[in-house]
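Report on one structure; see the data block that follows.
Omission of a single protein chain aside, the complex is shown with its protein chains in their original locations.
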Amino acid sequence: MTAPSPSERSAFVPAPPPGRRTAVLLLTCPDARGIVAAVAAFLSGHGANIVDVEQHTDADEGLFFQRVEFALDGFDLADDDVLPAFREVSEPFAMEVELRFPERVPRVAVLVSGQDHCLLDLLSRARTGERVGDVVVVVSNHPDHQASCDFFGVPFHHLPVDGPGGKPAQEQALVALLERERVELVVLARYMQVLGPDVVGRYPHRILNIHHSLLPAFVGAKPYHRAHARGVKVIGATAHYATVELDQGPILVQDVAAVTHRDSVEDLVARGRDLEALVLARAVKLHVAAKVLVHGGRAVVFG
Amino acid sequence: MTAPSPSERSAFVPAPPPGRRTAVLLLTCPDARGIVAAVAAFLSGHGANIVDVEQHTDADEGLFFQRVEFALDGFDLADDDVLPAFREVSEPFAMEVELRFPERVPRVAVLVSGQDHCLLDLLSRARTGERVGDVVVVVSNHPDHQASCDFFGVPFHHLPVDGPGGKPAQEQALVALLERERVELVVLARYMQVLGPDVVGRYPHRILNIHHSLLPAFVGAKPYHRAHARGVKVIGATAHYATVELDQGPILVQDVAAVTHRDSVEDLVARGRDLEALVLARAVKLHVAAKVLVHGGRAVVFG
Amino acid sequence: MTAPSPSERSAFVPAPPPGRRTAVLLLTCPDARGIVAAVAAFLSGHGANIVDVEQHTDADEGLFFQRVEFALDGFDLADDDVLPAFREVSEPFAMEVELRFPERVPRVAVLVSGQDHCLLDLLSRARTGERVGDVVVVVSNHPDHQASCDFFGVPFHHLPVDGPGGKPAQEQALVALLERERVELVVLARYMQVLGPDVVGRYPHRILNIHHSLLPAFVGAKPYHRAHARGVKVIGATAHYATVELDQGPILVQDVAAVTHRDSVEDLVARGRDLEALVLARAVKLHVAAKVLVHGGRAVVFG
Partner (left out) sequence: MTAPSPSERSAFVPAPPPGRRTAVLLLTCPDARGIVAAVAAFLSGHGANIVDVEQHTDADEGLFFQRVEFALDGFDLADDDVLPAFREVSEPFAMEVELRFPERVPRVAVLVSGQDHCLLDLLSRARTGERVGDVVVVVSNHPDHQASCDFFGVPFHHLPVDGPGGKPAQEQALVALLERERVELVVLARYMQVLGPDVVGRYPHRILNIHHSLLPAFVGAKPYHRAHARGVKVIGATAHYATVELDQGPILVQDVAAVTHRDSVEDLVARGRDLEALVLARAVKLHVAAKVLVHGGRAVVFG
């Protein structure tokens, strides 16, 4: 808990293929004629080669969403000049614009409580070279994860909620740690504490949570117990951005498993562990690849 | 609406294979030593050959559930004498017992409103020889299904809810029709009227409903609209026995489909049609095969 | 079999929403800089509004695939002039180009043998308003489907393979019928005859077949029997374009169902029916929506 400077980037972060540095524009605006052509003309005029385009029009709300990925090789604008120059396109169309550089892997904090299956899964994927971000710190209200973090070479911090000052003090320490480590994505990997609005507000669409049910079913505590009591034949897990309202944030990924009357609550918990780890990992990879756009409580998740 | 006597069994009901007539005992009792052996000894002592056994012990509630299917060839008890004779087993173990003869295909009424995809699916399956029961009557609050029912050779009754006497009169006419047709299973195949407690109470665990969501999510009206608004990535359908509480009955079958932000409400509706027809058909077949036991609001659904 | 002129468009084909007439360009070319911008500039310069773009780069083969859908409202080129004018883009990039108008629903022939589940499924979907094309004729080597086709209002032709002249004569009659009806898409809906190269060659990537296995497993006859003998735990169905090599054509859609040792061959056949109908319908809809591009034996299937 005393690391004075941010941790180094871990050895697990894969380098981008040479000559393939790209940038991503994530655009949201009212639907209108000519958006696609205007964006393409801007990029082309500055020497960029468009390597991927995905878009979505929400006809009901009259909104247009686009993700454009373009190669930086040959592009004539410096990274910091892209958004200012792009105003010639974004302003006439009243666009919200986000610019991301996929090879700048976000610095990730993983928060965890007693159960470590999602944590170990993410760290294993990082080591295998999957693009789950650069896990620079693991934080838990339980002390149990030091050995695992040592094994994977990631700093571990134990921040108990029952220390002096209670949970408010713990959240203060947490925020201080996240800021010191310059964390850009917080992953709640079965972190069983509700984060206060102060923390959530600092990281809009930057906190990913895994909930162990198919939201909106079984919001809140003990979803497997309640699923068992209801006699459902399908369980699931949901990865979503945390918002101040519990389990109401935009959904990125959901997946399911079939169950039967033979499955006890413990069986559901065990089946659910696999789902939770998979669903959370997919969501982290989508976020890291800049494939998610949020609007009005819903997530547009590109290919 | 004027058929004076119950309809004949339709030509679509497959005959049981000769020499393979079987009976099924569905048993529920407090868990105890010796149940399996006692049941087996009773059947064996009367010359029955057990062709299938499935059982389930709910450890939390201390309950035992069993489905025993036995060949009637060689069995020395008449159909009506089985339950009285079986009291020597069922009474000591405080069993609830249901006796079913799978080759006695239940007489089925299908209730439908405007959308006919579940109705056509069931009638097609009946014609193909799938064991979905003997559909002796189709009832709708819409007039549109006469031609389809004619094509499949099933009597159609239009019972509008806005006739003289309103919905109470319609339900009276419905009950009279179901009784006249000696209906043993009512299938709500996207019947968009809430059945009153008088109807539901007459057919305990004999009314199958298809709900177009993954219950308990989106109880009630317009689940696809609400699923779209919430931005879910999985939709589903749920087949359950109707009870007086809306969408709260025991669940037999659930299944799902992945969706994305590209899917409009209309897309969800179209995807859902396939799910609804499949899930409802599976549930009907399970019921007809005597594979469902209900206890405490949950369904034990055997293999 | 005597209809002298092509059938009228069926009543089931939904009209395009007013003001939303669109065209689709399907492009394949060697990957290069500037393709996206050049296409967008061409369309924009002629007053078209791009409503959807999807693309795919096959890095291994150095190929670029794109589907661009644009609104025709405001577009200054007549339908027949689009491709000639587009040569200014397509020639420099060595593009293969296909132009489709989604509201011009293709005229579809459904070929079927004894089993009718895929046929009935397609006709039901057409009637429900799903975009499965305009089924102008149903052809079978079995005589059994007249009543079903009458019910759905689609002309039925019985072309037996054991008539005078045998199978060659039957194929000649088939080709004559397809041409007279100006058929643009042939759907083999469990048609159990191998089509000769003369027929297949006339409809490149215009004949959709459903095979009742997860290709490349169980190519050829009796896949469910062989799946049962192998003891697989998953069965599936595959929709692909027919080519002269049996079951080797480009795959559009596959889907699966879990099975167990309890499932007999007959059970697999019954489970398979549902899969076959669903998978074939999805493939037909993708083709009709101009969402499929074929290259080198593989299908690029857009969103």
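We just call them A, B and C in the order they show up, numbering each chain from 1.
Keep this in mind: contacts are C-beta pairs under 8 Å (C-beta built on N, C-alpha and C of every residue); 3 or more make two chains touch, one makes a residue touch a chain.
These figures come from a predicted structure and were not determined experimentally.
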Using the touch definition from the top, which of A:Pro30, A:Gly45, A:Gly165 or A:Gly303 touches the missing chain?
A:Gly303
Consider the whole complex, including the chain that is not shown, and state which of C:His56, C:Lys167, C:Arg180 or C:Arg271 touches that chain.
C:His56
Hidden partner chain, touching residue among B:Thr57, B:Gln248 or B:Ser264:
B:Thr57
By the document's definition of touch, the residue of A:Leu120, A:Ala173 or A:Val265 touching the omitted chain is A:Leu120
By the contact criterion defined above, which parts of chain C meet the unshown chain? Give residue numbers in ascending order.
56, 59-60, 214-218, 229-234, 236, 250-256, 260-262, 264-265, 297-301
If the hidden chain were put back, which residues of chain B would touch it?
33-38, 40-41, 43-44, 49-55, 57, 74, 303
State which residues belonging to chain A touch the missing partner chain.
117, 120, 124, 128, 130, 147, 151, 262, 270, 273-274, 278, 303
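Everything that follows uses one rule, which is that only the chains that are shown with their structure count from here on.
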Measuring from CA centroids, which chain ends up nearest the centre of the complete protein set?
C
Call it same or different for chain B and chain C: same when shared residue numbers make up over half of all numbers used at their interface.
same
State, to the nearest whole Å, the distance from the C-alpha centre of chain A to the C-alpha centre of chain C.
38
Where the centres are mean C-alpha positions, what is the separation of chain A from chain B, in Å?
43
Whole-Å separation of chain centres (CA-atom averages), chain B against chain C:
37
Contacts with 2+ other chains: residues of chain C
303
